[in-house]
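For this depiction, one protein chain was excluded, whereas all remaining protein chains were kept in their positions.
Our next item is chain A:
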Amino acid sequence: MKTLVVYPNKELLYAASTLGGEITALVFSQKEAEALAGKAHRILVAEIDPKSPDAVAEAVIKAFPGHDLVMLPSTKNARTVGGLIAQRLGAEFLTDVLSLRAEGGVIKAERYVFGNKAVATVEAQLPAVVSIALGRFQGEPPTVQSIVERVEEVAIAPKVKILSVEEKPRGAVKLEEAEIIVSVGRGFKKKEDLQMAFELAKVLGGQVGCSRPIAADLKWLPEEHWVGLSGKKVKPKLYLAIGISGQPQHIAGILDSRIIAAINNDPSAPIFQNADYGVVEDLYKIVPILINKISKLKAK
């Protein structure tokens, strides 16, 4: 097995190492190559703009001969690169895989499908392309001898030109790493009322998350708070959903939470089917009580 890892990070290199064989890492600057020394058998440097899926796809196509598998992270640009190269290689592209193994020229992977209501076991012939679901492959890649080479003459006239880049406003929110998340949904009537959730999160020592409408439609919170299929996928020990109905896209983002608790005044809200503990109650009545009781508890 010879795996070409694009946009390499620790998780990808570890995932690639579980398949055995040789690992090539494709990077986009000399600096990146130096940081990766000892972590891949070959390090290929293509000096192109990593932000351009066009250009990255060209570099991958150029570097691919002699490899069996391309491995990518599950980012939007990597997914675009994966689609482009898979079609050109006539290969399957297995996205967001949860597990991975190779036997006799075939790659086998599991992934969530059908709104995360089922797990598919998918098989594809090598060569193939895979992207790795975030946080699923935890381990240390073994230390190896690295050779650094350059990829020459990548056709670098991307058809899509980047005119400007604007960073999204980022606060101190790191939902992916949070142990406790208090998440808010349409059950809150005004933006100001979210203050209650922030207070509750504070007494619990957690962060505030939200469902899609709060971030995308109402824009009451920046998108970094958004939990779900198109937002963040989280894995806290406690996910407390307040006033969230529990659309499948939201549930998809919280599957890996250890305990899910939900507060909603509608007893038929789908969130209750996906929760360990559900409280049928008006959030405006119960949240202040929770803040009060929990802060007393913590003060002890």
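Keep this in mind: a contact is a pair of C-beta atoms (placed from the backbone, for glycine too) under 8 Å apart; a residue touches a chain by one contact, two chains touch by 3 or more; residues count from 1.
Assume contacts and distances are computed from a predicted model.
K.L.:
The complex has one chain missing from view, so what does its UniProt entry call it, picking from "Cation:proton antiporter", "Aspartate carbamoyltransferase catalytic subunit", "Electron transfer flavoprotein beta-subunit" or "CRISPR-associated endoribonuclease Cas2"?
P.N.:
"Electron transfer flavoprotein beta-subunit"
K.L.:
Of the residues A:A35, A:I147 or A:I289, I need the one that contacts the missing chain.
P.N.:
For the chain that is not drawn, the touching residue is A:I289.
K.L.:
Among A:K10, A:K31 or A:R88, which one is in touch with the chain left out?
P.N.:
A:R88
K.L.:
Which chain A residues touch the hidden chain?
P.N.:
51, 53-54, 57, 75-77, 79-88, 90-93, 95-96, 112-125, 159-168, 170, 180, 204, 216, 224, 229-230, 237-238, 248, 255, 258-261, 263, 267, 272-282, 285-286, 289-290, 293-294, 297
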